[in-house]
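Left out: one protein chain. Kept in place: all the others.
Entry: chain A
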Amino acid sequence: MERNLLKFIWKNSRLKQAWLLFVIIASMPFYFLSLELPKQIVNGPIQGENFDAIGATQPFLRIPMPYGETFFGREVILFDGFQFGRIEMLFALCTAFMFFVFLNGWFKLYTNTYKGKLGEEVLRQLRYTLLDRVLRYRVARFRNLKGAEVSSVIKDEVEPLGEFVGDAFSLPLFLGGQAVTGLLFLFLQSIYFGLLTIAIVAFQIWIIPRMRRKLIALGRQRQMQARRLSGQVAETVDMAADIHVNDMSNYARARHYGLLQSILSIRFELYQRKFTVKYINNLLMQFLSFLFYLIGGYFVITGRLDIGQLVAVIAAYKDLPGPIKGLIDYDQIRLMNEARYEQTVDSFRDDGLIEAELQRMPHEPVPRLTQGFELDHVRLEDETGRTVADNLRMRIAPSDRIAIVTNGQDAARIAANVFAASLVRLVQPAAGTIALESRPLEEHPESLTGRRIGYADSGSYFPAGTINDNLLMVVKNQPVGSATGREPPPQKVSAGMLNEVPPDPNAEWINLADLGLADSEALDRHVAGVLELSGLSRQIQDLGLIGTVDPAANPVFCDKIVQVRREFRENASSLGVEGIVQSFHPDLYNVQATIGENLLFGTASDPAWTPANLNSNPVVLKVLEKHGLRTAFQDMGQRIAEARIELFGDLAPDSKIFETVADVSFEEVARLKAIVARLKMAERQEPGRDSKTEMARGKSARGTDDRQEVFKLAFDYCEAQSRFGVLDAATEQEILAARRDLHEEIQAMEVAPVFFHDPDRYNPTATVLDNILLGRISSTVVDGKEKVLAAVQELVGQTGISGGLLRVGLGFEMGNGGRRLSDTQRQKLHVARALLKKPDMIIFNEVLGSMDTPGRREIMQRLLERPLLSGQDWSPGYVCVLLDDELAEHFDRVLTFSNGAFHETEPERPAEPGKAEVDGSLAGAAN
């Protein structure tokens, strides 16, 4: 990678830099014209120069040929111009002035936009280059790499470089030109003063870089510390749980503060030096004017210089400080950015990068494995450099099914882990060669190893995204179509940039033909089959039950769900769930649901209509008022509060009851106590006032808040659960009437904020399970929820929507690091990923470690069936580092570890006559 910033910029944007320079130079004449015109306006039409005679005219836009006199001995006029009087001339010149103002403004706009875009393009290129390098690091390097630091480099540290790119070449040339012109003028006026100026500028050029050395060093330090900060912050976030369980928060604070403090000191020193340099700079330039006035004045007074000359010198000098100051500032920015860039590039330097060639997308189909692995005198070391296995010699054919039995011994397990990892290049052998297809393993492109060999270990990391994204990620190797053409695709160039453009991530990346699948439906079946094998189908279906589906996108599935809902209701008794689910019925009060749910009778798609906000929703309040329910709810709230206080008021804060049975917390009860006490007090003070009038007037803000809090309680109350006896049948009927009114009100709205429960329609705002049940599970039935779930699963299986449900479940967001799934589920997903790409060989390195033993054995045994997936002619070879040694009997070859090497042993299997000999011949291939 280019280590010099200017060279990097030039390499990646030279055409555009040249164009930018051209545009800037082209804009100069217009700029000078716009400065020149005001003078002409004042001197010409306004002061009346050359307009002495009445009716005198002057030419406008007269163009003499440049250097005409030199070449032809006389003035050559290309265009005579228009003859204008004084007033016309004023208008013409002013119009021309305005024209140039517009033109200059446009040039400025164009160059600024162009510079900005250029900067961003080079920045994109730089970031892409850095990312490319990260992707080509060997896996070992990542053990010492902090993700947050890398991302801070790629994201933040290089950011200022973008601003610099546009100015990198154009600004110094432009300013340098101005400075040289200024100096030239100065020399023309007076050689001595010219020399004096050069002397001072030279001194500046000599002294400033010396003063900046420390500045640059500090800049580097600042960069390192900022990088450490992002690393540390990320670590703190990652180990949040550890910090809490070990009371380390104060140490963490201290550690962060120390770093922040050192960043502050560095930055402070940086500022001090930066402004000192600036100060000396300005001082030197001002010192020059001091010399001009002093020496020039002295010469004038003593008569050795005439005053006109001095004025001319000073006038010439005043154009000089601007560009020189600009140049010095530019240099400062350049130095800082170069230091920043070098630091960035250095931290991304790695001599052991994987060759870019190995990651290139192949232009012909990737071959299948035919010969497999051959290990010759391989020595493997663990991360500390200790030899864990030596002198390994063996052959592994692609169809071999090899079990590595460790008997749970540490040394054997480590050796087996390193061995398995070395087969997929996660570890490089310390000595000897591992060959694949008779070629050293490290020479194979990743397209071969990555598509033909599957690997899974105990890792359980997944990036955030849906299960589907994370699952299919492994078959997105290259966009479909790019491999078919014999010719390499044309090197794409983005508008003058010299970099290669990667393909569109939204293109079709899954090559169905390579997976032996006919169409996307076959892929769906393949995914379902793989998930079934890895024991995830049921769990993902369960996730599908709590997912939501958009009926517009998936009408067939939603119709089926409504059908399942009907069957669930009709066949409740045969499914054994009769009376467990209380269905939502438009004309009935659902005792298992809260009052708020009964009132709304639907689910909200607008936050103002969610259960928590109903009590302040004006439409709801209006309807309640109409039915006299506002007072009723207020009373109910009061009684609920009192009942809760009576029940839980005497309990200690640490009472088990709050943890287990109470639906409120100790704090909530205390709050209710205070509210009720305040309300009682208010009532006593004004006994004549009944609750209704008081509420209407809203006596005091406090009182209104308290009443509102009590009012709110009613919405969340469910008689069947709390059984306080505050809800009578009459109120229920009134709530039903209010429901109908509310329904009408909502339907009159342009966009309905609520989806009403409807037995014949799919509710897009509710989960699939809620859509099937369309009711509430009764709280009094023992194991009601489990029974209902089992019945739903049974129905799902019967009606053939399990595929659809699986797809909904696959849309489940896995969360940060995939943590919304359990460890076991994530490990299973890793196994599923290894299977999904249908490799020729699969290496399982102690997979499914967090599963229970019987479950793991069941899955492992299933994986050994031939063919693995029904309807697909595919049975991969395996190298399995086993957690359950008993499984070895199902494999063709068994390796055990002793004395630093793996030895082949006969698989112990239940006596089957004739079988042992076959296995014996297979086993003979290994050493």
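Quick note on the criterion: a residue touches a chain if its C-beta (ideal position, glycine included) is under 8 Å from a C-beta of that chain, and two chains touch if they have at least 3 such contacts; residues count from 1.
Please note the rule applied: contacts and distances are computed from a predicted model.
Undergrad: The complex lacks one chain in this depiction; which UniProt name from "Cytochrome bo(3) ubiquinol oxidase subunit 3", "Heme exporter protein C", "ABC transporter permease subunit" or "Cyclic nucleotide-binding domain-containing protein" does that chain carry?
TA: From the choices "Cytochrome bo(3) ubiquinol oxidase subunit 3", "Heme exporter protein C", "ABC transporter permease subunit" or "Cyclic nucleotide-binding domain-containing protein", the unshown chain carries the UniProt name "Cyclic nucleotide-binding domain-containing protein".
Undergrad: Among A:216, A:333 or A:591, which one touches the chain that has been omitted from the display?
TA: A:591
Undergrad: Looking at A:213, A:349 or A:723, which residue reaches the missing chain?
TA: Touches the omitted chain: A:723.
Undergrad: Looking at A:87, A:260 or A:657, which residue reaches the missing chain?
TA: A:657
Undergrad: If you put the missing chain back, which residues of chain A would it touch?
TA: Here the touching residues of chain A are 591, 643, 646-648, 650, 655-657, 659-662, 719-720, 722-725, 779-782.
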